[in-house]
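First, the structure itself, so that you have it in front of you.
For this view, one protein chain was removed and the others were kept in their places.
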Amino acid sequence: MTVQGNATASSTATDVRRTVESAVIRFAGDSGDGIQVTGSQFGLEAAIGGADIATFPDYPSEIRAPQGSVAGVSSFQLQLAGHDIHTPGDSLDALVAFNPAALKAALKDLKKDGLLIADAGAFTTRNLQKAGFAANPLEDGSLEAYRVLAPDISKLTMNTVEAIPDIDSTSKKEALRAKNMWALGLVLWLYGRDRKTTAAWIEKKFKKNDQVLKINRAALDAGFAYGETVGLPSTIEPVAVPPARLPAGDYRSVTGADAIVFGLIAGCEQYGLDPVYCSYPITPASTMLHLLAKLGGDQGVRIFQAEDEIAAACAAIGASYAGAVGITGTSGPGMALKTEALGLAVAAELPLVVINVQRGGPSTGLPTKTEQSDLYQAVMGRNGDTPLAVLSVSSPSDGFEVAREAVELAVDYMTPVVVLTDGYLANASEPWRIPDLSALERRSADAHAVPENFAPYMRDPETLKRPWVVPGTQGTIHRIGGLERQDGSGEVSYDPANHQKMTDIRRDKILGIARAIPAQAPTLGETTGDVAVVGWGSTYGAITDAVADLRAEGLKVSHIHLRHIWPMPANLGDLLKGFEHVIVPEMNTGQLVTLIRAEYLIDAKPLNKVSGRPFAVDEIAVAVRSLIKEG
Amino acid sequence: MTVQGNATASSTATDVRRTVESAVIRFAGDSGDGIQVTGSQFGLEAAIGGADIATFPDYPSEIRAPQGSVAGVSSFQLQLAGHDIHTPGDSLDALVAFNPAALKAALKDLKKDGLLIADAGAFTTRNLQKAGFAANPLEDGSLEAYRVLAPDISKLTMNTVEAIPDIDSTSKKEALRAKNMWALGLVLWLYGRDRKTTAAWIEKKFKKNDQVLKINRAALDAGFAYGETVGLPSTIEPVAVPPARLPAGDYRSVTGADAIVFGLIAGCEQYGLDPVYCSYPITPASTMLHLLAKLGGDQGVRIFQAEDEIAAACAAIGASYAGAVGITGTSGPGMALKTEALGLAVAAELPLVVINVQRGGPSTGLPTKTEQSDLYQAVMGRNGDTPLAVLSVSSPSDGFEVAREAVELAVDYMTPVVVLTDGYLANASEPWRIPDLSALERRSADAHAVPENFAPYMRDPETLKRPWVVPGTQGTIHRIGGLERQDGSGEVSYDPANHQKMTDIRRDKILGIARAIPAQAPTLGETTGDVAVVGWGSTYGAITDAVADLRAEGLKVSHIHLRHIWPMPANLGDLLKGFEHVIVPEMNTGQLVTLIRAEYLIDAKPLNKVSGRPFAVDEIAVAVRSLIKEG
Amino acid sequence: MTLQTPLKPKDYASDQEVRWCPGCGNYSVIKAVQKVLADAGSDPAETVFVSGIGCSSRFPYYMETYGFHTIHGRAAAVATGVKLANPKLDVWVVSGDGDSLAIGGNHLLHVLRRNVDMTYLLLNNEIYGLTKGQASPTSKVGLKTPTSPRGTLDEPVHPLRFAIGAGARFVARGVDTTQGMLLETIKRAHAYHGAAFVEVLQNCLVFNDGSFDDVAEKSVIADRQLQLVHGQPMIFGRERNRGIRFNTGTLALDMVTIGENGVTEADILVHDENNRAIATMLADLDTTVFPLPVGVLYAHPEASFADKLEPVEHDAPTLLQRLDKALRSGNTWHVA
Partner (left out) sequence: MTLQTPLKPKDYASDQEVRWCPGCGNYSVIKAVQKVLADAGSDPAETVFVSGIGCSSRFPYYMETYGFHTIHGRAAAVATGVKLANPKLDVWVVSGDGDSLAIGGNHLLHVLRRNVDMTYLLLNNEIYGLTKGQASPTSKVGLKTPTSPRGTLDEPVHPLRFAIGAGARFVARGVDTTQGMLLETIKRAHAYHGAAFVEVLQNCLVFNDGSFDDVAEKSVIADRQLQLVHGQPMIFGRERNRGIRFNTGTLALDMVTIGENGVTEADILVHDENNRAIATMLADLDTTVFPLPVGVLYAHPEASFADKLEPVEHDAPTLLQRLDKALRSGNTWHVA
């Protein structure tokens, strides 16, 4: 469905609304409350209405975490704005709490004077107890600092459902599950959004169950109507968020996982090669596998759900050996299991794309929380001198370009390429201008061409890659493997001098990628100054907003964000030496910063956060200010 | 059998021999020629006779590499000396070549005017061809630069055997296999060694086959007699190597593998704990498993040959969980497979000792060759922020102390400890003064004591370790695992602040080890100077000899050799800053040097060799000289 | 070790909040296990639950015993290590179908062939629960899941057949809806000396609801389950008039009705736990037609892993002397 955006964002012409430039809203409740769906739909309505958005879904690792408990709270935060934004926001303009536990977990993030919408019906003695409240905060005056709107949403939803003609009694029992739609309706109204897309979504989603469809539809409308018609207290005024001035084009919303999937397919198509995606389910990487499974053979994609991550990596290697682009996606612990197989791909010099959706570690760690702590593993975590290329993704939509480039590097250099993204990026979504696929560069018409005087380990003088001649080709029969091989002939060789040479070639081949990638430019700010804030991956949004703020204060700060982790861009050392200070915010205990220090002998300072949550803009700004003050 | 050493090293009183301070000898031949046995026996006789020795066994990875081929050459080099030595020597004083291929492979290492002993009987047309000789080098004058002794050892051995009374005809056919003993006899005589120990070894080894026993015994004696009685050309004079002035005590010969095994057992005994060694066979780590299997329950050791390296690591973790000291040993590719399990041990905070006998990589690489390329993997190769301690072994006998310390750190800090050794060290042997076990420090009487107010993740304020309370203990029932846990209580926790805290604790616990280990002192030389040569692991011997040479030239060079790779000794940065230059020789593409640069921002220079062979002393000396020259 | 003062089943429940979905089949398994421990008078402090990762693998948290929630697929290997270090402990492994038969298949094979002393519960819901509903290696062909939107294609692994093929000496099956039989089966497994393998059909009501309804729904149990009892004829059915017969013509198992076509009770196959061939045939039965065999299919006592472990010397002073002896064995020499 394509709707015309950029129209007036408000649905009723009679509204007189105050305009705000942006708003940060969080929905929070039990994992059974439909929080993720509510948040996504709100985001979609906001985006279609022309706003820029950034989202942050966050949920517990249990399927059904204990009802009413703080540990079981699922939440979905988003920022919508009339300008280009990069993060889901630090503190909340509005919080929608479906129960006391949600309030408990989220209240600290709500701005003073922020809007709190709570379902009074869920603030029962039992729920209050479970959340650890001694008294009902809706009644004990403890929320005075906020603007509170606490209708009994549960009851209002029930009433709405009761009023639907021909509703049967079993369905009525289920009616309470629609309270998220009631709340969504109200919030859509408060922020001047449309509800057409959500209505269409309900029609489609419940088309097999007419009763449930009607219930959800009615709840959505009732919430909307509540805002429109029930006189809200004067402190609670509806607002309008103007459309953002986004570049012209067709837009859709993508999550980080979606964007990578599309990028992988596009990358393979550039070469006319088939992607073969081999994976073993693991949170938060599974969503890529799910989307690829859905797209299926129709998109030239073959997926393989392997028996474990080792088999997934090995099958991907086998697929590359046989001429497809083998791809394997996973998350931290699964990446650990692929270690040995990656070594084989390096030794055999086969293309391979590995997507690691990082999550909180060590070990099983915090499976549904985000972190950037697998950089060491990606760059250095193998036995032997086993170099490969490492790229990173900075925003949900950035995944498209990075995945596409990963395929290119894998094929052009006959090497594994690791793409680091993370749990936050994989689940977060943003509006994305659909790329013009016809503009895709068509690359080396025949990736499997047989060079003259073919030998399995002969080299392209420019890239040092060996030829990718695949089984089924006549006249080029040969054998490869993980034992050291003679340069050129590819025969097994234990010759000392050859081993030295091959080790050097493998290193130089990867380092040579630095010649092919663009020079590093600051994302924001000048190429010299007082402080360079160097980031990689999903810290992008927070850093760039922080640097913008600091620059607005007149400070000489630049933001330098790396896509290429290994090899690093050729000019990076020189660029960084143009700054008085270098600080590297990372969601780990300091990994990129180690590489930078070792490579360039620059006293880059770490700024670390390992709490399973992305940086707040302010955390970075504060650190940079104190760096400037100190030195 | 204990013999009294330090007596006159020569067996016949009538000999008049020139004394040499040291000699470097290599035996080389087909893998079927019994080269390893010959070399080991020679080394043993030399050591028992009071010399210091260092050995370097080197063999192909096939069980029976093609006979007569250069790829199939097996060799055993050793240095014997009348003083303390550290390497098997750079270039050869003598080469014993059992066939043309051996000559081909080794001749380049023989000193000008060096002694070449060759079995003329093996220089057949076919063998010459296989080795790629156009003409017979024994005849074409191409060996003029050397002192050549080329009896037909094959025939001489056959003749000897023929002469044994009651030898049966089937055994005669096997007689040729004893030619290594003939050669050994001759070389023992040439270097003034005894042959009693070898004679006793033959008695024992072949006690079930009297015919073979007699044949080997006769061949050994005949070779010896050949030296004594056949007038050798005057250029080929027998020599004597005086006894080395070693500290008093009982000595034995140990390989690096043996020493580690003994160290592990001793370490566990300090605590009264049982070692449980879980492993999967892999070259060159299997020899540890073999020795432990032999020692068995008698030594309090339980071994478990697991179905793979993952199971081995997990079983070791299970054993530690249940109160033993879980140990797992492997080599590079196997280490890669243990990655995920190591993360569990870090998260669960259990003691675990991991021995990695490094070999040539990447992937299967060069299984029987040596390398130091798994340092990155050991220190950084895991998902998440997953710190652990890493130690390294510098010489065969050093394995004892390092393994013992690894057990101590694992238990005292409740952490996995990785010990890095390598293929060269594991197979090489040297004389070792048997330690006085009664002097072993008896440590914390009850490693499994229940602290007051027990909680599974309560901490020792000094070391930050959690208590090791094991199943079977009354009153302390609890559950652990790989999900993030609440500091103190150990309950599963998704709390952001707690994750930050636990991540910091895990890091600080490991970094805190730096407070407990001794400050780094130079192995040789002053604490300041022009060049610090920083090494780790098996480069020890070559570096220390090179530094000694350089210092003899009057250069201000020191050797700093690290046992503690992670954390590094607390004073290391300051120590290194006292030198103009820092150079780090490593058998990899530069791994320790990366850590040093990142930690101390010192422009340490790499010196890399990745040829599957240890550094030659001279390679290091040359590099240091040119560093000084440059600036 | 058994307790002097026996405990109640609920004493084996920890104070941890159970985080399985309300209605999950895992609840009836844990209930049965707690009763088995209570009946056996097991000492909670000597009991260890080891698990991998999955909904099922949360099991140890809910047990008031020692517990180790390890990594995906590796519980069997960790549990083997526990046995190596302390063979006296009563070791249980609880694992899911993905945990045991996808990533962990190799370790399961090896604990079974080694007969490592443990009670191994494979909670088979034919789905990956914890990761939100992907197909598992036991999913029935055609199951639509996020990774098989057009239905799975691969033939599933059959847990009992696999266990027998792996050389297991104790192979049994239970169903979450049949508490009594489940309890008895787990009790037998727990009493078995060696590796006792029990597959439990366990309903995941969120991602694979009703996968076993056809055999597990209360109303069909009598007709659709064949409760195996050693030495008893294989009779089933509401009227106890149906049975399994060995057909000597086809050399296969038949389903017959007593009183029809001249079939009498004497024709019915008597269950013999020791007959591996028959156990294989029972495991192989096409349960869309035949009833589902439950209870102990195969039990063949043999020396266990722990029985065969080499005795280990523990006494430190003696050990020190022995190590000294080892150091001095072979060639040694003295330098004065």
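Here are some notes:
We just call them A, B and C in the order they show up, numbering each chain from 1.
As a working rule, a residue touches a chain if its C-beta (ideal position, glycine included) is under 8 Å from a C-beta of that chain, and two chains touch if they have at least 3 such contacts.
On a predicted model such as this, the values are computed, not experimentally measured, just so you know.
Touch with the chain that is not drawn comes from one residue among A:Arg17, A:His83, A:Lys155 or A:Arg252, which is A:Arg252. Screening A:Ile202, A:Ala311, A:Ala455 or A:Ala604 for touch with the missing chain picks out A:Ala311.
Only one of the listed residues, B:Gln211, B:Gln299, B:Thr339 or B:Thr364, touches the absent chain: B:Thr364. Of the listed positions A:Gly192, A:Gly326, A:Pro569 or A:Gly612, the one in contact with the omitted chain in the full complex is A:Gly326.
Listed here are the subunit B residues that touch the chain not shown: 61-66, 69, 280-283, 286, 289-290, 293-294, 296, 303, 305, 307-309, 333, 363-364. Residue-level contact of subunit C with the missing chain is found at 101, 103-106, 109-110, 113-115, 137, 150, 153-158, 161-167, 246, 248, 251-252, 275-278, 280-281, 284, 302, 305, 308-310.
For subunit A, the residues touching the absent chain in the complete assembly are 1-6, 44, 47-48, 50, 197, 246-253, 262, 265-266, 269, 272, 274, 276, 278, 295-302, 304, 306-308, 310-311, 314-324, 326, 340-341, 343-344, 348, 433-435, 437-438, 440, 470-483, 491-492.
The rule we apply is simple: only the chains that are shown with their structure count from here on.
For the pair subunit A and subunit B, the distance between mean C-alpha positions equals 47 Å. Taking the mean of the C-alpha atoms as each chain's centre, subunit B and subunit C sit 45 Å apart.
In whole angstrom, the spacing between the mean C-alpha positions of subunit A and subunit C is 40. Across the assembly, subunit B contributes residues 340, 343-344, 348, 481-483 that each touch 2 or more other chains.
Residue positions 53, 71 of subunit C are each in touch with at least two other chains.
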